[in-house]
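Quick one: the structure is below, questions incoming.
Of the protein chains in this complex, one is absent; all others appear in place.
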Amino acid sequence: MVAAASTSSKPTRGVDAAFIVKKAVISALVALVLFSLMIGVRTEAGSDGQLTYWTRFGDLAAMVATVFVGSIVIELLRHWWGPVETVRVVPPSATKALSFAGRALVPVLLIFTFLVPVIFYNERYILDLGILVLTYVMLGWGLNIVVGLAGLLDLGYVAFYAVGAYSYALLATTFGWSFWMCLPLAGILAAFFGILLGFPVLRLRGDYLAIVTLAFGEIIRLVLLNWQSLTGGPNGVSGIPRPTMFGIPLTPGDDGLAALLGIEFSPTHRIVFLFYLIFGLALITNWATIRLRRLPIGRAWEALREDEVACRALGINTTTTKLTAFAIGAMFGGFAGACFVTRQGFISPESFTFHESALVLAIVVLGGMGSQLGVALAALALIGGFELFRGLEQFRMLVFGMAMVLLMIWRPRGLIGHRAPTVFLERNQAISSDLVKEGAG
Amino acid sequence: MDYLAQQLINGLVLGSIYGLIAIGYTMVYGIVGMINFAHGDIFMIGGFIALITFLILVSIGLTAIPLILLLVLLVSMALTALYGWTIERIAYRPLRHSFRLAPMLSAIGMSFVLTNFSQVAQGARVKPVPPIITGGYTLHESADGFAVRISNIQIIVVITTVVLLALFTYLVARTRLGRDMRACEQDQKMASLLGVDVDRTISMTFVIGAALAAVAGMMYLLYYGLVDFFMGFVAGIKAFTAAVLGGIGSLPGAMLGGLLIGLIETLWSAYFSTEYKDVAAFSILIVVLIFMPTGLLGRPEVEKV
Partner (left out) sequence: MTDIILSVENLTMRFGGIVAVNDLSFTAERGKISALIGPNGAGKTTVFNCITGFYKPTSGTIRLRHTEQEWQLERLNDFRIAKVAKVARTFQNIRLFPGMTALENLMVAQHNALMRASGYTFLGLFGVPSYRAAEKAAIDLARDWLDRIGLLARADDAAGNLPYGDQRRLEIARAMCTLPALLCLDEPAAGLNARESGELNELLLRIRADYGTSILLIEHDMSVVMEVSDHITVLDYGVKIAEGTPRQIRDDPKVIAAYLGADEDEAIAVMEGET
């Protein structure tokens, strides 16, 4: 009944009160049944291990009322904004204005990011958040190569993040190597694992690829969790050395940076240094991705996403093309992992669950597959938004999940859906997302 | 030998539960072509609803176990089916003809919602129930005193699975709804031109899948004697693995995959190590897919050029 009601919601002018109320009543009834047991009754194991329950009809009534009111509000809003389903044709002038705003946005964002440690020098929390956002921006850009450009669905991207983090942690604690030695090694090892994952999935398509990558991510996590002698198991690795500024430690000691510069030591120096370090690495990732897109390999990735059969007919080795996408994407994930570890000083398998993969994938898809700027904005929105709801505690993931659903319904092709061509003769015009394929892999 | 026989029985029971969940994945995939990531959580919700119904029934003074079980089964199937229906309406239908990744992320989001909804609504602690069905049969006792046993609950799980599977196969093969479902699987546009109500058929697919998951949730509750808000994730991934291993879209494949995953897990735990049982299951999935890219019973993908 509800199905019929919503599909027939034509953009009629004038509020159809009877219809809206009817719909709200049905929604409330559905909510009543859905929540009757789950909210109306609360179970808990008592001290003697016996399960007891009590009723919460007040909460149930409140929820049903919320759904009723919510349904009316949504219908009114929908009426106000017009039907969601219609495709709005954006006039060229608006597109132009938007693209100008887009061009201006990049430098503004860059300058702002650069100034964050200056503006928020005394706000440790914001600096930490900034580092976290930048780490996710890097992860998003890395996964973007695999999912956005090459069109290969990867649900286990967290595996490479984990490999990078653990390689860094283990190399640094076991051999005492410096950050600058461990970082490239972490990237290389992650890339190696990318190729390792790449081989079995070369022939797989679509959802078979999705489950294998997911399984791969879980395998890596489970191995990290259970290989106690190497990884410390659930206790993780701690005491990971902090990065040095090209050999100069950021410590209060005599040989520390503060002493050398003759300024007073502050732990914030290290945070600021880390911020710029990750910012720098993110910029390198971005630079490399933009370059790669304009190189034959990058075009081959996108061609692969568009049509694999045609690629083969043009003599493109689809195997190596896919493997390089996996390897390079994984390498950036590995760098991000190493950055994450130096910030935390401690890691455990808990940081590398499927939730992380889903989050990074959400960043890429919400950003608009293939768009560097979109991914950065999506990372800022999702991670920042997630932090905003910190006060909600256990409701936080609930809100986050709802936001994911709503964002997808609102913008299925992401914030920046169009594709910028990699080469042009006369006009550098964006390509509408309706034409861009998403890849079968 | 006896030890092996016992493990095979245990694996079969676990596999039945996975198989029931896997059918939901495979059905939705076959018709809508999306991975319903929230399905594992539907299973968890089914377990919770079974638990709560059971508690209420016992507290109002019902004592006849078969009656209680029947009522619990019906209530949890009905309510969980409504969850399945609602989720499809809210999170998937608006994205039906959209880009492939959008419904998938919406499903992942929905899975987060369900997990955390249960956590908020019912608390984070594990909910244990006392064994409801006890007793069993000793099939064989060896000289050294090791007995191969099959408990009543194991028998119930297997029989319920077989009965439901038979019903379900009948539904798909013989009824109007089943024919509509198969038509939508082949070609939604054509099906709707020929008078099939595609929206309704898809809704029914979610409803049936959720109802089967609810049965699995209830069996899980009876068999393991506990539920918690996080159990949907692991069981969901395993069942999804089972569906893919069997060949996603294929109903017998889902059941076969479920049984295989159940057996692999049980045997690996019995003979090697419990810690790596999931690694074993996932590795076998990967190995099978390398050689059979569309799973054991999946239709081979013919590349049309």
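We just call them A and B in the order they show up, numbering each chain from 1.
Convention: a residue touches a chain if its C-beta (ideal position, glycine included) is under 8 Å from a C-beta of that chain, and two chains touch if they have at least 3 such contacts.
Owing to the predicted nature of the structure, the values given are computational and were not obtained by experimental measurement.
Footprint of the hidden chain on chain A, which residues?
Output for chain A: 288, 291-292, 295-297, 299-300, 302-303, 305-307, 309-318, 324, 419, 421-429, 431-432, 435-437.
In this text, only the chains that are shown with their structure count from here on.
What is the distance, in whole Å, between the centres of chain A and chain B, each centre taken as the mean of its C-alpha atoms?
29
With touch defined as at the start, can you tell me which chain A residues reach chain B in the complex?
The contact residues of chain A facing chain B are 2-3, 7, 30, 33-39, 41-45, 49-51, 53, 84, 147, 153, 200, 203-208, 210-212, 214-216, 218-219, 222-223, 225-226, 309, 354-355, 358, 361-362, 365-366, 369, 394-395, 397-398, 400-405, 408-409, 412-413, 433, 438.
For chain B, which residues count as touching chain A in their complex?
29, 35, 45, 48-49, 51-53, 55-56, 59, 75, 79, 82-83, 86, 89-91, 93-95, 98-106, 108-130, 199-200, 203, 233, 237, 240-241, 244, 248, 275-276, 278-279, 282-283, 285-287, 289-290, 293-295, 301, 303, 305
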